[in-house]
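Just dropping this structure here.
A single protein chain has been omitted from the complex, and every remaining protein chain is retained in its original position.
The chains carry the letters A, B and C, assigned in the order they are written, with residues numbered from 1 in each.
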Amino acid sequence: MDRIKPIKITKDMKISELVSEMEEAGFGARKIGQASEIMKKMFSDSACTVFLGVAGAMVPAGMKEILIDMIKEDKISVFVTTGANLTHDLAEALGESHYACDVWDDVDFSKKGFDRIHNVFMKNTTYEKIERFFEENWEKFQNCKNITSFLRKIGELLLKEENSLLRICYEKNIPIFCPSIADSGIGLMVWGRLAAGKKLSIDAFEDMKSLIDIAWNSKKKGVIYLGGGVPKNFIQQSLQFSTGADYGIQITVDRPEPGGSSGAPLEEGISWGKLKPTAKRNSDYADVFCDATIALPLLWASVK
Amino acid sequence: MDRIKPIKITKDMKISELVSEMEEAGFGARKIGQASEIMKKMFSDSACTVFLGVAGAMVPAGMKEILIDMIKEDKISVFVTTGANLTHDLAEALGESHYACDVWDDVDFSKKGFDRIHNVFMKNTTYEKIERFFEENWEKFQNCKNITSFLRKIGELLLKEENSLLRICYEKNIPIFCPSIADSGIGLMVWGRLAAGKKLSIDAFEDMKSLIDIAWNSKKKGVIYLGGGVPKNFIQQSLQFSTGADYGIQITVDRPEPGGSSGAPLEEGISWGKLKPTAKRNSDYADVFCDATIALPLLWASVK
Amino acid sequence: MDRIKPIKITKDMKISELVSEMEEAGFGARKIGQASEIMKKMFSDSACTVFLGVAGAMVPAGMKEILIDMIKEDKISVFVTTGANLTHDLAEALGESHYACDVWDDVDFSKKGFDRIHNVFMKNTTYEKIERFFEENWEKFQNCKNITSFLRKIGELLLKEENSLLRICYEKNIPIFCPSIADSGIGLMVWGRLAAGKKLSIDAFEDMKSLIDIAWNSKKKGVIYLGGGVPKNFIQQSLQFSTGADYGIQITVDRPEPGGSSGAPLEEGISWGKLKPTAKRNSDYADVFCDATIALPLLWASVK
Partner (left out) sequence: MDRIKPIKITKDMKISELVSEMEEAGFGARKIGQASEIMKKMFSDSACTVFLGVAGAMVPAGMKEILIDMIKEDKISVFVTTGANLTHDLAEALGESHYACDVWDDVDFSKKGFDRIHNVFMKNTTYEKIERFFEENWEKFQNCKNITSFLRKIGELLLKEENSLLRICYEKNIPIFCPSIADSGIGLMVWGRLAAGKKLSIDAFEDMKSLIDIAWNSKKKGVIYLGGGVPKNFIQQSLQFSTGADYGIQITVDRPEPGGSSGAPLEEGISWGKLKPTAKRNSDYADVFCDATIALPLLWASVK
């Protein structure tokens, strides 16, 4: 029986020290500690392919550098995300910014052209830069026949020095999957070109093959889900049709009761074959109930 | 000042009577009552196009008949949903069932081939029927060039008498949008055919035009979101690029704090232009904090 | 294996019919249906003592009549609640009201003397009536030596015709337990008298004996928790020291992860002896994840 050991904070304490102490505490702190151990296992197991699923809008919240670091340091093999994250990443790569708002009035913001995302906003004019990017580069996308290659081309077109998820994935040759790309600012800009009579032909299903192939060809698999949504589900279904994950970390505050995939505990995945039946709760996989903008920095700092 | 009037339950009380009483109570009950009034406004305003966004897995939870009824009774003009809902709908149309589980063991379920969705499960063999459906009908999809027409064709291929969302949308000529269709059992079955060397060419972006056209051409707009996810966001971005909604109802238990679109209050949409700045809280739009499988039957019964 | 049966809404459908249909659906709807069945078992089992724990501020939200009805119809044997509910009940018994607010400004409300409780408020002047009540009746409380008898005396002092929880419990001889009574408007009014030099001597612990005695002397026990808090915990600890509950219903949206009693699933109580190890999940006990102002009217209408 493991005794709960109270967390003792010392002056100038390192994050890694705190996360170690959390592992011996209870409730949510314990889960952070356990997720850190699972992350270490996943990252140090050379047979393990790591699938990272990132929902929501992590880029405007300031999580971009951490994700870029994870990719730069070769921790991630497959990146699945929402169009939102890629749109915000592209916006920043093109010189646009996100801004903080601690008090706001949505009617006033609508007049100012400020698009609010909880306590963050971007200027509506941000879309103009993205539009121009696609206008200027439209012809270069003509050879892209699926979403992955379309996103890879965006990364290629960005400048080397740009601090961008799209760019780093291009440089590190990490495939980006985003089945719902139409549902995003990037989608809107593509629609704008198509509406203007331009052509582009991106297949909706073709990417699935390469993702499932990766899943099939991976000896072991680790999954990290920040939020749920399409990124989690798309990774899960590729595992379901190969073999389940060996390791898993899920960071979400969504509830299981309404039955959606986003709030489902990782354990539910065992029934589907998305997680191995031999995987052990809180040792091989852990559900972390926390805002990802709090938990991710802690976890990354603890394994770095 | 409106006094709170305690809810009085009478013997054999009708749902519509309860929802009326709820409107004069407080907290969540009040929101149900207000959402009912907003639904009535939306449905009785002949200038209003109603966009229904349904996330999650509402079909396995037994919400199919209500959604079908709403479409049958001409309340809905546009249906946006997840691949999950369409896959489960197709499975039931092909004679498969969903089952209840109140106690379970995921490892045991994995052996039995039972795929669990909270307190519901389906048999893994369900996929075989769907696979056969696509195998047998593959050639008939060759003319489908976008996701909407692909989904419409499925509805056409189902038998008249089948009680199905895909079928009723076909019959009523209601377009189904599902940008993340690859992320679903239907997606997996398509992948299976493609992996077997078959051809299909469905464009990932093409649908956007028709959805945004509908938004542009609607004098007034009402939105109903069951859960968030891609369905909510996809409707919202089409409104953002035309004019915002006049009426809105959102049923979700997702939290706003982690910043995702699913948990964002409708009011946030005002800043983006997704909701009209003149729309009034709890009179023109309401956020209902409730499991949709509880709130939707109440709302539908109250307006029927 | 029980098939999920989609809910079918008919015109003028009764609540009891809907709740029956919910029992054959999935997710939260199913839980409502199951809780209704458990409530029927509890209420029809003549050997069963029913403990009702009501947290939060259910009275200002308009739940008073339902609770009064439950007591009037002899469904409840023990009532445990917060000082808030009793204060709001007393305020209404003295002729004060609660009011609805769908849009508000807290700074403005502070100027107007409106005390807000989510989308409900009361006038600050409400306290004056309660103060006067205690001023005028102070001497009559001198024989009350514990919280239960103090609350019973309030009920006795109210007029017969008053629609009040305090009054109906007095009339039906149902003991009210409220260990944290100091933490309420009633507490503040008592403090005001004490600060003015008046005397009153109410014991903080004495009530426990009678509650635990009831628990000991009950052949079977059923518990209904609306919200968690002290009411749930106080009932649970009395069961822990006698024998656990046979039946249980909990309605709350609190989360289990932060480890508090309010969000703990009923099942956790088995380890403590608060719930019998033989009780079956979703058949003898159920956790309903729903705002109590929505779930309680449904449940009460379904068993009435």
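Things worth noting here:
We adopt the following convention: a residue touches a chain if its C-beta (ideal position, glycine included) is under 8 Å from a C-beta of that chain, and two chains touch if they have at least 3 such contacts.
Quick caveat, the model's predicted, so the values are computed rather than measured.
Contact with the omitted chain, checked across C:R116, C:K153 or C:K220, is made by C:R116.
Screening A:V120, A:L157 or A:I249 for touch with the missing chain picks out A:V120.
In the full complex, subunit B makes contact with the omitted chain through residues 26-28, 31, 255, 257-259, 289. Think of the hidden chain as still there; on subunit A it touches residues 1-9, 11-16, 18, 21-22, 24-32, 34, 60-66, 69, 97-100, 102-103, 117-120, 253, 280-283, 289-295, 297-298, 300-301, 304.
Mapped onto subunit C, contacts with the missing chain fall at residues 55-57, 60-61, 84, 104, 106-107, 109-111, 114-121, 147, 179-185, 187-188, 190-191, 194-195, 200-209, 212, 227, 229-230, 233-234, 237, 240-241, 252-262, 264, 267-273, 277, 291-293.
Definition applied: only the chains that are shown with their structure count from here on.
Computed from the mean C-alpha positions, the centre of subunit A lies at a distance of 43 Å from the centre of subunit C. Chain geometry summary: the mean Cα position of subunit A and that of subunit B are 25 Å apart. Chain geometry summary: the mean Cα position of subunit B and that of subunit C are 35 Å apart. With touch defined as above, residues shared between interfaces to two or more other chains in subunit C number as follows: 26-28, 31, 289.
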